[in-house]
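== chain A ==
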Amino acid sequence: MNPVNYLYLAALLFTIGAAGVLIRRNAIVVFMCVELMLNACNLAFVTFSRMHGNLDGQIIAFFTMVVAAAEVVVGLAIIVSVFRARHSASVDDASLMKL
Partner candidate 1 sequence: MSFPLLTLTAAVPAAGAILTAAVPAARRTAAKWLALLVSLATLVLAAVVFVRFEPGGERYQLTESHSWIKDFGVRYELGVDGIGVALIALTALLIPFIILAGWHDADPLETSSKRWRPTQGFFALILMVEAMVILSFEATDVFLFYVLFEAMLIPMYFLIGGFGDRAHSGSDENAAAQRSYAAVKFLLYNLVGGLIMLAAVIGLYVVAGNFSLTEIAEARANGSLEMATNTERLLFLGFFFAFAVKAPLWPLHTWLPNAMGEATAPVAVLITAVVDKVGTFAMLRFCLGLFPEASKWATPAIIVLALISIVYGALLAVGQRDIKRLVAYASISHFGFIILGIFAMTTQGQSGATLYMVNHGISTAALMLVAGFLISRRGSRLIADYGGVQKVAPVLAGTFLIGGLATLSLPGLAPFVSEFLVLVGTYSRYPVAGIIATTGIVLAALYVLVLYQRTMTGPVKEEVRTLPDLRARELAVVVPLIAVLIFLGVFPKPLTDVVNPAVQHTMSDVQQKDPQPTVPNVEAAQ
Partner candidate 2 sequence: MENLIALLVGVPLLGAAVLLCGGRRLDRTGHWLGTLLAAVSFFIGLALFADMLGKSADDRAMHQRLFTWIPVEGFQADIAFQLDQLSMTFVLLISGVGTLIHVYSIGYMEHDERRRRFFGYLNLFVAAMLLLVLADNYLLLYFGWEGVGLASYLLIGFWQHKPSAATAAKKAFLVNRVGDMGLSIAIMIMFTTFGTFAFGPVLASTGEASQGTLTAIGLMLLLAACGKSAQVPLQSWLGDAMEGPTPVSALIHAATMVTAGVYLIVRSADIFNAAPDAQLVVTVVGAVTLLFGAIVGCAKDDIKKALAGSTMSQIGYMILAAGLGPIGYVFAIMHLVTHGFFKAGLFLGAGSVMHGMNDEVDMRKYGGLRKYMPVTFVTFGLGYLAIIGFPGLSGFFSKDKIIEAAFAKGGTEGWILGSVTLLGAAITAYYMTRVMLMTFFGEKRWQNDENGEPPHPHESPRSMTIPMILLAVGSVAAGAYFEFAGFVEWLEPVTGYAHGHPPISAAAVTAATVAVMVIGVGLAYLQYGRRPVPVVAPRGSLLTRAARRDLLQDDFNHAVFVTGGTHVTRSLVYVDHTLVDGVVNGTAAAVGGLSGRLRKLQNGYARTYAVSMFGGTAVLIAATLLMRAV
């Protein structure tokens, strides 16, 4: 199969993720959408790796996974503590960080 199709898929997934981040208010959903975007990037990297015939893309995909895992840990922890404090998982409620 033509590897370009994987790129189309990656772009589609990325767009879905981005739209979710912008539109949804539930922090968990926003979080999942961010993960979706990361994985879309991973897919693209792996595809490029295949297209160029070297391993650079795959290596970067591993890095992304490690970073994503770390990010999930920190992010979920923040969401949980915000939920405990305000009894809501809506991102709009946590708008105190403005001047």
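Selection rule: all candidates are chains of the complex that A comes from, given by their letters.
By our rule, a residue touches a chain if its C-beta (ideal position, glycine included) is under 8 Å from a C-beta of that chain, and two chains touch if they have at least 3 such contacts; residues count from 1.
This is a predicted model, so every value here is computed, not measured.
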In-complex contact partner of chain A, selected from candidates 1 or 2: 2
Residue ranges of chain A in contact with candidate 2 within the complex: 18, 21-22, 30, 91-92, 94-99
